[in-house]
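Removed: one protein chain of the complex. Kept in place: all other protein chains.
Showing subunit A:
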Amino acid sequence: MMEPLTASLQRVFGFDTFRTGQEAALTALEQGQDTLAVLPTGAGKTLIYQLYGYRHPGCVLVISPLLSLMNDQVDRMRVTGFRRSAAINSLTSYVERQEILRHLRDYQFLFLSPEMLAQPQMLAQVQQLQLSLLVVDEAHCIVQWGPDFRPEYLLLGAIRTKLRQPLTLMLTATAGKTTRHEIAKQLRTTPEIVSESVNRPNIFLDVENVADEPEKQARLRSLVSQLQQPGVVYFSSKQQATDTALWLHQETGVRAAAYHAGLDSEDRFKIQQQFMAGQLDVICATSAFGMGIDKNNVRYVIHYHLPADLESYAQEIGRAGRDGKPSVAILLYAPGDEQLPLALGQANRPDEETIQRYYAHPQQFSGDDAVIQLLAFYRQHGISQAAVTQMFMRRERERNRALAQMMAYARETHCLRERWLAAFDEQSPEHTVACCSPGNTPLDLDAVGLMRQQSPTGEVKSEREDWVTRLRRLF
């Protein structure tokens, strides 16, 4: 007889009660049910597989999408006491990979990228393991990224079959009906669905219309100098994130830093830790920032560029107000902003003619081109020209539909929350002034209770101690 879930929770983490969704997911898994857990950011999804791994012999295999964050995940596992954890992805050095492979059986938690798992040698090794649980983290990426970005995601269903259909946990923070259906279909399972409302009542929603880029910048500066800190500003471009961090610091004195996938691991580590330690007021980030940032008191999330869909948007604003206190999510919209996500979506999509020419003479194309690599992938996996053409057409329709939904949110005039939740097939609570201010209603920071009280921290600069004193303090 196994000990009750709550006893394990107490033993491993020292908590008395589960957060919503955790217990339901664990109970389903304990009953041998594949489970799709749609739980908001900050709900403690990691705990579900940590605790399951603790209670069952064998290895928990976690498929994780973000290469740069996988090592952070492993570090976090080690810090919480799960020392037998390792990650292998394309960034792992040859020596390190060999070392991990030699001890593969000793790991309790193994993190792999889909690309790594798709390699036949790796798959063969993993087939030898006794898997207690297969986890597909950020499962919405199957739908968002699969077809035109990381096609290996589409192999996960076949891989799961080759692994003899292990018990599977799919995790995501945001997935409407269509996405849930697609995830289940790709992974060839009919999971028990555990979902919590995506609504975050303590996050005030705001859309602001601006005329053009200069006005948008001016508005950003004014918001950043008035809002309670800390906050996150999201961009679609690394360069713009970097430039704006510098500019905001110069203009307003706030302590700002940029965070994106182009930073090396040391810089990423330092920026994250500075932010956690309260040494930064604003992070100017790309979507690389966030998954796995445990900071509860983020007061605002501003989107400088229009996200490609409401699911990404929900995921990113979810980083605000995890402590349950009032927070705000602001979307700055200038006419034509939809062009950027449209162009980014097109960039990786081959047109019909390219597909046709490629299938006719594959050897005539250079493998350097990302689009050609994508086509080569499908061709090598025996997918016909007609099927590929159709898949990309369907994909484009899906993207356009998602962007239209995002646009409808930006243009909403009545209730943003209602619009947002409807996309996830949820009913919204009755609209009040404390709920949101759509583009036609100005944002009143005082009323929302998010106006900054004290002077900006940058203004009072204390005398810096000499290096010997600072060094001494370290030790």
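To be clear about the criterion, contacts are C-beta pairs under 8 Å (C-beta built on N, C-alpha and C of every residue); 3 or more make two chains touch, one makes a residue touch a chain; residues count from 1.
Just so we're on the same page, contacts and distances are computed from a predicted model.
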item: UniProt protein name of the chain not shown, from "Helicase Helix-turn-helix domain-containing protein", "(2Fe-2S)-binding protein", "Cytochrome C nitrite reductase" or "Thioredoxin"; value: "Helicase Helix-turn-helix domain-containing protein"
item: Omitted-chain contact residue, chosen from A:164, A:361 or A:473; value: A:473
item: Option touching the unshown chain, where A:264, A:430 or A:446 are the choices; value: A:264
item: Given A:127, A:190, A:273 or A:413, the one touching the chain that is not displayed; value: A:273
item: Contact residue for the chain not shown (choose from A:95, A:211 or A:360); value: A:95
item: Subunit A residues touching the omitted chain (full complex); value: 71-72, 75-76, 79, 93, 95-96, 99, 246, 257, 263-274, 276-277, 279, 467-468, 470-475
